[in-house]
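Of the protein chains in this complex, one is absent; all others appear in place.
Moving on to subunit A:
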């Protein structure tokens, strides 16, 4: 019975809903179209954002890349040995391993002069170069180990403690004065031709004397004169040529479009200047400005039952990508003057339009007449209606639609910063925006630039 009811119910449902169709609901197709458009635009919008991000990255990245390249080229000028060793000739082991020279190693001295005499004797006997190298390497190892320990243990107190812990008889006054020992050992380790090769081997007379006056005091000299590298002179890239400048800009401006009254806006952004030659440089950047405009339609009809467009309120958030050539005229360049010309490409983050329509219609109203009776009078009533429309972000990129012309003056602030004021005009070459406006602007761009390395 139960199954029978279920079967009958199921059969009926299957039969009924199988044939069932709903009537079309008005507006469904339009909704479907909206959905379709949104899905189609989704990847395009992402592509536009990605493109904008790439542009920004490119603009800001190029100067950094330029700068990095130049920094990589920082040259280290190695002072060539006085002996005339140069070119491909391999340096003497003592030059290659500068720290191997153990003449002033404190622990070596502390360990006793007997041990230090051996190589001297050997070298005096004309030990081969290989043996000398081995000895020097051993001494270097010992020195490195002791120095590492001392450094790790920290300051003077630690070193004093270490000195106290050492057996008192461990320190033996060198038989020869320290200066002499050091001199002798240098001369022992180095062949004659390279004994006075570099400034690295300069004597440290005052300190060594002090050391000898306080023999129990552990040698706390950092010996920083023993540089890990040969005497070098860093050639600053700033001296070798100009470097890119990048910074921020702020631009109060007046915006105008054909048929509109000028309005004031403020823009700002990032810029960079890439030197091309002594007089020319490439100036680019990315700036944004929010611009508001109002246009009024001419020739209004006095009486019309049809709504007439009377004005349009426009609010734009523009992204400007200029590409200018900056010229520094010879004499005026020293005073910081320059001129710039180029083209700008534009896109809009937001385009908002408010259209105001006006409609005049007749209305009959009742008024009290002069004779005290009600009189019907027809009057014209004007009503306004505003509709708004917006365009999606980066709907279109308008390449090279604006000519940029400017002159400017630049002043240095310190060694790295530059402040410039640049009156400019942006003149539209062709119409752009969704409403095909000939939109131009003029103002003063204030720029704070940064040039690293100077």
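FYI, a residue touches a chain if its C-beta (ideal position, glycine included) is under 8 Å from a C-beta of that chain, and two chains touch if they have at least 3 such contacts; residues count from 1.
To be clear about the criterion, contacts and distances are computed from a predicted model.
**Q** Any idea which of "Sulphur transport domain-containing protein", "ABC transmembrane type-1 domain-containing protein", "Secreted protein" or "Sigma-70 family RNA polymerase sigma factor" UniProt assigns to the chain that's been left out?
**A** This omitted chain is identified in its UniProt record as "Sigma-70 family RNA polymerase sigma factor".
**Q** Among A:36, A:254 or A:389, which residue is in contact with the omitted chain in the full complex?
**A** Touching the chain that is not displayed is residue A:36.
**Q** Specify the residue from the set A:10, A:41 or A:261 that touches the hidden chain.
**A** In the full complex, the listed residue that touches the missing chain is A:10.
**Q** On subunit A, what residues meet the omitted chain?
**A** Output for subunit A: 1-2, 5-6, 8-10, 12-14, 16-25, 28-29, 31-32, 35-36, 39.
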